[in-house]
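The complex appears here minus one protein chain, its other protein chains still in place.
Labels run A and B following the written order; every chain starts at residue 1.
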Amino acid sequence: MKSDLSIPTKASPPSELRAVSSLAWRAFVQAFRTNATAAVGAVLFMIIVVLAVAAPWIAPYDPISQDMIVRMEGPSMAHWLGTDYFGRDTLSRLLYGARYSLVIGLLSIVIAVAVGTVIGLTAGYFGGRLDIVIMQVMDVVLAFPALILGLILVAMLGPTMMNIVFAIAFTAIPPFARIARAPVIALREREFVQAGKALGFSNLRIMFRHLLPNILPDILVMASLWMATAVRTEASLAFIGLGIAPPTPTWGGMVREGFENILDNPSLAIFPSLAVLILVLALNLLGDGLRDAIDPKLRTEP
Amino acid sequence: MTLKPAILSSLVLGTLLSATALNAQTLRVAVPGSDMGTLDPYRASATLDINVVNWLFNGLVRIKPGQISPEMIEPDLAESWTTSSDGKTWTFKLRDGVQCQGGYGALTADDVVYSLKRAANKDTSSFYAEYAAFDTITASDPKTVTITLKETVPSMLGLLVPYHGGNIVCQKAVEALGAEFARKPIGTGPFEFVEYRPQQYVKLKANEAYFRGAPKIKEILFRYIQSDSSRDLAFQSGEIDLINGRFEDSWVKRMAQIPNTKVDILGPLEIHNIHLNMTQKPLDDLRVRQAIAHAIDRDAIVKFRGTSISKAAESVIPGGYLGFAPIPLLKYDPAAAKKLLAEAGYPNGITIKSIQTTLPAMLTTMQVVQSQLRAVGVNLEFTLVDHPTFHSQIRQDLSQLVYYGAARFPVADTFLTQFFDSTSIVGKPSAVTNFSHCDVADDEIKSARTAGDIEKQKALWVDAQKKIADKVCAIPLYEMGQPWAWTQKLVFDYPVKGSLNLSPPIDETTQLRN
Partner (left out) sequence: MTAFIIKRLGFAVVTLFAVLSLVFFIVRILPGDPAMVILGDQASAASIAALRQKLGLDQPLLVQYLNFLVGAIRGDWGVSMVSGRPVIGEVLSVLPSTIELTLVSLFLGVILGVPAGVWAAVNRNRIPDVVTRIVSLLGLSAPAFVSGIVLLLIFAIALQWFPVISSGQDTSFSGRLRDLALPAVNLALIMAAYVTRVTRSAMLEVLGQDYVRTARAKGVPAGVVIWRHAMRNCLIPVITVIGLYLGILIGNSVLTEIVFNRPGLGKLIVGALTQRDYTMLQGMIVIYTLIVVLVNLITDLAYGLVDPRVQYR
């Protein structure tokens, strides 16, 4: 539908853009040398990953063993972050939960970004009828409120982790398709694309080697934000109907369970929310850093 | 910083606005749940629906307000009644001066006949089966109703109290309103229906022409507030006067700390049982069922739910029901459980699949049970589904183990029939809620219905409970009442033990003091 629009944008020399695409990796490395933001993000993220992987060795308690004597207690020496509704150790559940939530958040968004970007890129690049049909299909999916669609999918498929990943990814594909498509429509008329065509480059090569690097910065910024949305969606699905079956610890599930008793002990909902915040902050710093690193206009700035 | 504008704007607003003054005679009630289902008394079975029906209708007789025992029946619409010597013909004399709400005229014997026929008809009533023994219902004059029975029933008067099919409607109103009646009910009770706003509230007003006198409370606003925390906060901030709470000890304790608040657990009790499907492996083996019963620590579950709102179950039916007797149940004994499992040929434990609703109060209990069973090598696997799917799938016989909590009319017969009589086995056309495929007490349940003599009936019901427990059709967990809290401005004229319709009895005598 948007193919009817053309948005002329500012010109920048195609030579530089091409240079960027070939130098992408070096830019990534560069980013960490010069960009403290990205470095902080990367370190934070690595810490979370290491904690998640090491959970079985460092968690003080079994994350699913219940202790009815110490229910809903605040932080103490024995339980650093307190205990939940079933007397389970919150810290241990957070550590184990990181494993599931990382998978849910990362995997669903990676899928959504990959599929959404390819769809948006294809629609924007080829334009015409193909564009109309593709975006029409995306609009059909967008017409369902994301939570409702997610709930319907999970209700049909069953609330296993992979199904929840699939449901979240599915609802996030159309937004990423739209985000990717909008700039491509403007870019495809530009000299460097036309030049590529004249040189006989294949469509695939133009799309992935020349167009993709140009839209990647915006997508990365969005993707880091959607990670938070993915983890939140898991909690929200549980709130209005279906989450992952207990006793599996996930951060979203913990937020939701904590919410049940938020008036009795607010920390039950706050600690997992903070964990989500730290993860999203790490990814966002990383995303912004990478974005700054690969954006040609900013790279040369101090 | 995103909060700053909120603070600013509210500073501005705060000076502009004063709290909206509400009519002090409006009783504001909040219950959990998202919406009303139906207010047709012959269809309403959800707690939040019968709560409202409670204040709209009368029966021929009623249980003394505030009480729940079927042995405390007193006149309501009927001022007197007589019974034939064989107990099969009942004649009721109606009182004078009963008006239908909404200007539908005086209530006559024809309305009563119409009502009871409607209650016994399977196309208009969800409770028709309970009236199967009714043979004829006739009005010999505008003040007299005669009911003849095919056979005597366990608690004839119990079927005529304002609960489920016993509510009396006005014929003209039902006929005039058609399907709308379910959302615009007309009765003879102390309060009459005014307005329904989907997913928000039902508004009732005092029935000034109520035959026992005009109610002191002039309006009831019955709100559906889905989020537990929001509902509690609304009560705390004084926006709600009467609140149906959470099935949690912590809720009772927290509410009790709010100044000028009375917290109470109202009857009748609901029993929570685990039904084991006796036709499926490995649960078809009695030893496996006994092992599971031995693995469950009833007292620990009661402690988990809270001793202020629950107590350990003592039979397969709730305590206090007519015909209930405490019977010996298998004790918590993990060692015995393991031994029985080994004897049954499962030394390495078993895996049982159970369809489980996501309703928090139910899911949390089962998480404790899951943890207890794990200790003896029983791996209870949950297939988590949303609540409507749960209700539909357990009735399709898809779950090996069904956890179900229920309160029924407090006579043993109703509960035993719906949960343990073979006619109610899920999958049959006559199915109700027999999830275990239990058929061990059919004879006792059947003979008790027609035994006539109450002592004989009671003995048969006790035998039935024992047999069901012996064969471990179901494992009783705990009994629980309805947690309610109200501001002390709300004053009842009599002690409130409970109400069949699970909401406090608000009637002409109830006051809301300033």
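Basically, a contact is a pair of C-beta atoms (placed from the backbone, for glycine too) under 8 Å apart; a residue touches a chain by one contact, two chains touch by 3 or more.
Since we're looking at a predicted model, the values are computed, not measured.
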Residue, one of A:Val70, A:Val103, A:Met161 or A:Ile240, that touches the chain absent here: A:Ile240
Among A:Leu147, A:Met161 or A:Ala195, residue touching the chain not depicted: A:Leu147
Of A:Ile168, A:Ala228, A:Ala245 or A:Leu286, the residue in touch with the unshown chain: A:Ala228
Chain A, residues in touch with the chain not shown (by the definition above): 1-2, 4-8, 10, 35-37, 132, 136-137, 139-140, 142-148, 151-152, 155-156, 175, 178-179, 182, 217-218, 221-222, 225, 228-229, 231-232, 235-236, 239-241, 252, 255-256, 259, 262-263, 269, 273-274, 276-277, 280-281, 284-285, 288, 291-292, 295, 297-298, 301
Residue numbers in chain B that touch the chain omitted from display: 1-3, 5-6, 9-10, 13-14, 16-17, 19-20, 34-35, 37-38, 43-46, 122-123, 126-129, 179-180, 182-183, 197-200, 223, 225-227, 229-230, 233-234, 236-237, 239-240, 385-389, 391-393, 395, 406, 408, 418, 426-433
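Note that only the chains that are shown with their structure count from here on.
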Contact footprint of chain A on chain B as seen in their complex: 228-229, 232-233, 250, 254, 300, 303-304, 356, 358, 360, 363-364, 367-368, 370-371, 382-386, 389
Chain A residues within the chain B interface of the complex: 64-66, 68, 71-72, 85-86, 151, 155, 158-159, 238, 241-247, 259-264
